[in-house]
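This is the structure I have questions about; it appears just below.
A single protein chain has been omitted; all remaining protein chains appear in their positions.
The letters A and B name the chains in turn, as written, and every chain counts its residues from 1.
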Amino acid sequence: MANRLRVNPIACAGHGLCAELLPERVTLDEWHYPVVSGEPVPPELESLARRAVTDCPALALLLERIR
Amino acid sequence: MTDAATTTWPPDAAVTGPDLPRLLPPAPLDLARHIGVHGPLRYAGTPRGLIKEIRAAGLTGRGGAGFPAAVKMTAVADGRGRAVVVGNGAEGEPASHKDRHLLWLAPHLVLDGLQLAAEAVGARRACLYVHRHDQLLRLLGHALAERSAAGCDRIRVEIVPAPPRFLAGEESALASRVGGGPAVPTFKRPRVFERGVGGAPTLVQNVETLAHVALIARFGAAWFREVGTVAEPGSMLVTAHRADGVSLVSEVPVGAPLAEVLGLGRRPAQAVLTGGYHGAWIPVAQAATLPLANAALRRAGASLGAGVLAALPPDRCGLAETARVLRYLAAESAGQCGPCLNGLPRMAGAFTELSRPGADPRCLADLERWSGLVAGRGACHHPDGTVRLMRSALAVFSGEVGQHLAGWCTAGAPAGDRGSAGGAGPAAAPFLPLPAAGPGSSRPTRSRPGRG
Partner (left out) sequence: MNGITQSTALWYASRATGVVCLVLLTVVVLLGILVNRQGRLPGLPRFAVTGLHRSISLLAVAFLTIHVITAVADKFVTIQLIAAVVPFTSSYLPLAIGLGAVAVDLIAALIITSLLRAHLGRRLWRGVHWLAYAAYPVAVLHAVTSARDLRSGALLALTTGCVLSVCAAAGYRLATSGSRGRPAFPAGAADGGGYRTLVRAQADD
């Protein structure tokens, strides 16, 4: 039951915390907006991913089940 | 609202193909004449009965996505809560005129379809989402009054005006607007058919699709399939911008030869645009062999979209025309998502550079990078469609790209003559229709941070 990260692009304001907390899955483009890898989040990164979701100032990052 | 082509009311319509027209009469039909031509509106009786017939008919959405209508209706009918049905006549695409023609000439077909769709999904609320055009609104108001007097509508239809923006007809923008909010896309979780207007499952169908529904209800699936191809049955409305500058709305069988619809034999062209401004260019030699069907068009990297076709005359610069459209699309961004708001204007700027003789070759690398950065990173498909158009232009007009980098434009402007923003020879007016830009109309609605 894997999870993956997804950005709500309307809510996202380009703060960039997600890329700092989880560079393995999130990089920033040249306008400081997140490019989120759609790969599943492995268990060792799970808690960091949840922290990135909670810490996003715009609450724009989501962790969702891969169906 | 200004149409570059069919600006006079009532509009002019030509038809091709046997057993046609089905949708478009030669003159507007009031209720009495409508019943005279098509027969009275007969409800299905069982809520799902019509859906079965539509599934058998193989009707797909005529708004651009081509999604099977029966599947959408079933999903809405299965949804939780009382459904809402919205007929989408917003037609934000500037090159498309078919929806307003249909609403002008055959409003009762659309309104019949709206009632039937509402019955099929168990809706209690029905809306018609149309562009804010006074004459059209008056006509629709009159048509609704006729129906109310005759008592043929089971649900009162609410007319919701749409702003004249490209994205106004996008599904979630429509749901937002009908629900009382702004006509901008929303983050789609969940999809509109599950939770749309006011949290209710919402059926959004293009007005042409509803017109087909009205006829399938009367004459059946087999009748619908008498025209068109087996895989893609039925007829469709197209807005054809011919190379001689004439624009027509026609009803054609799906699968009709593209060359015939655009008159490519008699009017030379250099390339064909299909699918509108989120569509793709095709070289004319290839286009002349293709039927108007998604199966064949997709193999050529294009699609039907909402039936917009344009044949670019040989004396125009395809890059300059595309640059104008890209600038328009950039300005039409809702401005909600950083990648789109930042990327589309830069892409338009780089493509405009490319569209001029003596272009800076760095713009190609920038276009490649920026198009890769915006695709798939918006809340709607606006950046994706824009990238599709741009990439197809680079491919189809690749010869022109080389010329411009070397300092020439084969459309007329010699080396060193930057000319007007159009890039073509001074005598040629822009070909692809775009709304007249007023002051301040070219800015997206919201500003977002960017560090580029």
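Just so it is clear, a residue touches a chain if its C-beta (ideal position, glycine included) is under 8 Å from a C-beta of that chain, and two chains touch if they have at least 3 such contacts.
Bear in mind the structure is a predicted one, so any value in this text is a computation, not a measurement.
J.: If I'm reading the header right, one chain is hidden. Which shown chains does it touch across the whole complex?
T.: Per the contact definition above, the missing chain touches A, B.
J.: Can you work out which residue in B:E158, B:E260, B:D315 or B:D366 touches the chain that's missing from view?
T.: Final answer for the missing-chain contact: B:D366.
J.: Where the complex has a chain not shown, which of B:L341, B:V387 or B:L432 is the residue touching it?
T.: B:L341
J.: Just to verify: which one of B:A126, B:A330 or B:V401 makes contact with the chain not shown?
T.: B:A330
J.: Take the complete complex as the reference. Which residues in subunit A touch the chain that isn't displayed?
T.: 11, 13-17, 20-21, 53-55, 57-60
J.: What subunit B residues would touch the chain not displayed?
T.: So the residues of subunit B touching the missing chain come out as 323, 327, 330-331, 335, 341-342, 345-346, 348-350, 352-353, 355-356, 360, 362-363, 366, 421, 442, 444, 447-452.
One rule holds in what follows: only the chains that are shown with their structure count from here on.
J.: How about subunit B: which of its residues touch subunit A in the complex?
T.: Contact set of subunit B toward subunit A: 185-187, 336-340, 342-343, 373, 377-379, 448-452.
J.: If we count contacts the way the header does, which residues on subunit A are in touch with subunit B in the complex?
T.: On the subunit A side, the touching residues are 7-14, 29-33, 35.
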